[in-house]
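What follows is a set of notes on a single structure, which appears directly below.
With one protein chain withheld, the remaining protein chains of the complex are depicted in position.
And now, subunit A:
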């Protein structure tokens, strides 16, 4: 789960338990060997191919001995320890360390850090200094930086300034994003040095600072962001309702423009922070039905716009048992990335001498952003009518995006493509007028942000809503695919 947990070295014990301390206390071959076997077992349990392990006891959690990698069941562990003297096991489901000396799970800060790395580089990463490792650094930071106040971290509403709920839901989503919090609270955008007038970056930075630093629980007003948005975009300007999705695109675009070292031309590959955070790439490949010539184009994307109507229609046409099932997000992604026949005359094949040919078009995700926004296209605009598609679309708390990428069959660690739901925006009302509110995850809890009214909700409630926008966060940034 990606959250800004206030991990503070000063409050972490040196070792998970006394027994672990005696094992790891002295740097040497014994301690290194232990770490290596920890990581190895950890990765082996993560793979779940199941072919190598004994299939007899697959369902219940096993405890793999870290010394001789023998899997034990819950009851056999004690016997194994008495026989061999091996004290440490790894539990197969959560991959937590079990110490037979304590007869309890132990959670060692140092070892847990070794977990989140790609299998190949784990051993190197374990040695590399990725974070500030010494508590001296932290003492320095502590005495020279502002601390977030304890009170209800990050749970504040945003006042509706009058038809600004479209802005509130998007800003609230961004405010709860750990990556963006780190960026803005870490002075990623410096409003004092920024010379751009009506800079969106400054306005968002100010909102982040306001949201996090002041020890107040009531809502606040994102007035400057509203002003900057109105000044920056004539279409958004004015006292009227807007589409939250359009506003998100606008905001991402403007944030990208405000970042240092950004390039306007997305094709050349921009390495700025916002580009890496928000922008993915979509590959569209068109295959000519006659000669098999494939034309590929890649476009930068900030979100996936998923057609829900097609889903609904398919269900309806399928009839029988299929029609009663709720459409799912997975189904939407499926149809988004499945091949689609192009009508004759739309595509001119260069392989067939630029003559119009029938062709098959397929969209695939080439690159996934760290913050993945998915829009469920509930607002349908055809020539004749504009209507809103109501109804529930099931979405999961976490989703594996690997099947929708350009190489869905690679055997990489699934966790590199695992995304966790971070926010769900709901639109209530009709097409031309309505109200937005948003469910955001704050740590392990879910909150409903209805402008300035903040209430707790259960996970089940969140999963039951008719979402319009879904925001997913990459679970583990260390594994991010570059």
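Everything below uses one rule, namely that a contact is a pair of C-beta atoms (placed from the backbone, for glycine too) under 8 Å apart; a residue touches a chain by one contact, two chains touch by 3 or more; residues count from 1.
Rule of thumb we're sticking to: contacts and distances are computed from a predicted model.
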Hidden subunit of the complex - UniProt protein name among "Ribonuclease P/MRP protein subunit POP5", "Rrp46p", "Protein farnesyltransferase subunit beta" or "SAGA-associated factor 11": "SAGA-associated factor 11"
Among A:163, A:249 or A:406, residue touching the chain not depicted: A:163
Given A:69, A:84, A:271 or A:455, the one touching the chain that is not displayed: A:455
Sole contact to the chain not displayed, among A:111, A:226 or A:372: A:226
Residue of A:84, A:213, A:240 or A:386 touching the missing chain in the full complex: A:240
Missing-chain contacts mapped onto subunit A: 6, 8, 10-18, 21, 48, 50, 55-56, 58-61, 91, 93-94, 96, 102, 104-105, 107, 134-140, 143-144, 147-153, 155, 157, 159-165, 215, 217-219, 221, 223-224, 226-227, 230-231, 237-241, 429-430, 432-435, 445, 447, 452-456
